[in-house]
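The complex appears here without one of its protein chains, the remainder shown in place.
All chains are identified by letter, namely A and B, in their written order; residue positions are counted from 1 within each chain.
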Amino acid sequence: MVIAAVVLLLGFIVWRGVQLFVVSGVPVTQILSPTWQPDPLSEGTTYGLLPFIAGTLAVMAVAAIVSTPLSVGLALFMAEVAPTWARRIAQPAMEVFVGIPSVVYGWLGLTILVPFLRVHFGWLGFTTGFSWLAGSLVLALMILPTITSISYDAFVAVPADMRSASLALGTTRWQAIRHVVLPTAAAGVATAIVFGLTRAAGEALAVQMVIGNSPIIPTSLARPVTTLTSQITLDMSDATGTWNEALWTMGLVLLLISLAFVLLIRWLGRGRSRA
Amino acid sequence: MNTPQGASPVTATRPTPTPLAIASLQPELTGLNPDAPVKLRAQDVSVRYGDRMAVRDVTLDVREHSVMAFIGPSGCGKSTVLRCFDRMNDLIPGAAVEGRIELDGEDVYAPSVLPVEVRRKVGLVFQRPNPFPMSIYENVAFGPRRHGEQDKARLDDVVERALRQAALWDEVKDDLRKKSGLSLSGGQQQRLCIARTLATDPEVILMDEPCSALDPIATLKIEELIAQLKADYTIVIVTHNMQQAARVSDRTAFFTLGEDRAGYLVELDETLRIFTNPANQLTEDYVSGRFG
Partner (left out) sequence: MRRSLAADRLATAVLWAVAVFVILVLVAIIAYFVIESIPTFSLAFLVADPSLTDIGGIGPVLWNSAYMLVLTMLLTVPLGVLGGIYMAEYAGEGWLTNAIRFSQELISSVPSIVVGLFGFALFVAATGWGFTALGGALTLMVFNLPLLLRLSEQAIRTVPADERAASLALGATKWQTIRHAVLPVAIPGVVTGIVLTAGRVFGEAAALLFTAGLSTPTRYDFSNLNPLDPQSPWSPFRNATTLSVFIWKSNSEGLGNYVHEVANMSSMVLIVMVLAFNLGSRWLGGALQRRVSGL
């Protein structure tokens, strides 16, 4: 059943995703063009997906850069430093974080973050507030609980006697964390970050609400960009013909990205079980 | 003594004095020198975990360059007392130490003393071998590195010396950096842990049942090692195995559980006397295997 669903899903997405090339005869290389001009009413349609792919990767990367120190720090806090009472607060708080639906994050971004950027950082180029940075910050918040909980598990899995061994040699707690716990849990933390990236790459609505949706190659954190997911969200209901096929191709690209992440996670997991 | 690790304490018969134990009759050759300075001292020490009294009113001295064994039934607080000497009890939430613990006459629990400093002088070898998941070299170099040694040649030197002292050098010298500490056998791992402790240049080595996870041959090697290390270090070893205590130690402390389920020190004497002619009936019962 599950396998059937996966095979069906893969089959469908691949089949619909290659229509652009097979049926409409768009050259495969064209999707690497930076120009997105899908409107059949205008002259010379070009189905360049580069802005979307670049946008997805860019938004995802900045989100991970912002989120990783916070979430790994929080995981370390919960696993190594927190007294019991603080852990009793932090753990349910993480569950609440996970539970907040993505549209709510999007709505928050739209009503607080975007105006905030426009009003206070307009001088930095945030003319509308809708921007690469806004998308990344919303995503950073969304992937924070993912990275935190998985790396927390990795830290907790480090045997307690490793820490005692280090402390018994007269190291400080931070030295034990830095030189024993972190290296031992490194593969687990890497897995956590990849899980976070996977979630970031696939998130649609929250990002779409704050990112501005301009199909350009991202060059400035202050400017609107777009992603694969938000373009699908926006155009799917009214795009027809070749335009619609291009959206399916975007879906296929997304699928390939997440497939790559799954394989990466498996590979990291294998490294860990060997060690 | 042909069987290095005998049967469990319950079935043990009174052990024949071993060569080591006999040697301990010559004080100047052994740790029984009455003129040796006191290295460690516990004065009216009680330890609580939360509301529960784990061990109470322990007073004992350990002299420099001697081996003291702590024996007694499970739960009698021998490991708890051991861990007072390097302040590892601090790490257990709710643990409280009363009384006075001295290292070279100085109060280990004084507010001005940092646990980190104490633990550098007082090493601890754990019950189960716990090498870090890194190369053999990195395991041994861990302590010196953390304490600021950067110089590569000096590190190499420290590592080699520690491994030689732990009688592991010949077995691992060819793949120091290639092999993980975890790839060694249990006995080798434990000697690696001893080498790791030696590399931080401690004055005292505490051993918490260091052989309980090892086979008899590996146990014998560790026991030989203890006999050699005594020349340079002061050693306290907790053991379940009475023959082991008899073989390696100069003096033996017998702990047991009181009516209140708290452990206490029953008797402390020269090892030979504890095993042949103890003063206390409880000790007599325990070492002769009549204990519950």
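Rule of thumb we're sticking to: a residue touches a chain if its C-beta (ideal position, glycine included) is under 8 Å from a C-beta of that chain, and two chains touch if they have at least 3 such contacts.
Because the structure is predicted, anything quoted here is derived from the model rather than measured.
Every shown chain that the unseen chain touches in the whole complex is listed here: A, B.
Listed by residue number, the positions of chain A touching the unshown chain are 1-3, 5-6, 8-9, 12-13, 16, 69-71, 73-74, 76-78, 80-82, 86, 89-90, 93, 95-104, 106-108, 110-112, 141, 144, 171-175, 177-178, 195, 198, 201-205, 208-209, 229, 232-233, 236-237, 248, 251, 254-255, 258-259, 261-262, 265-266. In the full complex, chain B touches the omitted chain through residues 114, 116-117, 146-148.
Keep in mind that, in the parts below, only the chains that are shown with their structure count from here on.
The part of chain A that touches chain B in the complex is made up of residues 83-84, 159, 161-162, 164-172, 175, 179-180, 183-184, 275. Only residues 86, 88, 91, 93, 116-121, 123-124, 126, 128, 130-134, 142-143, 145-147, 193, 196-197, 200 of chain B touch chain A when the two sit together in their complex.
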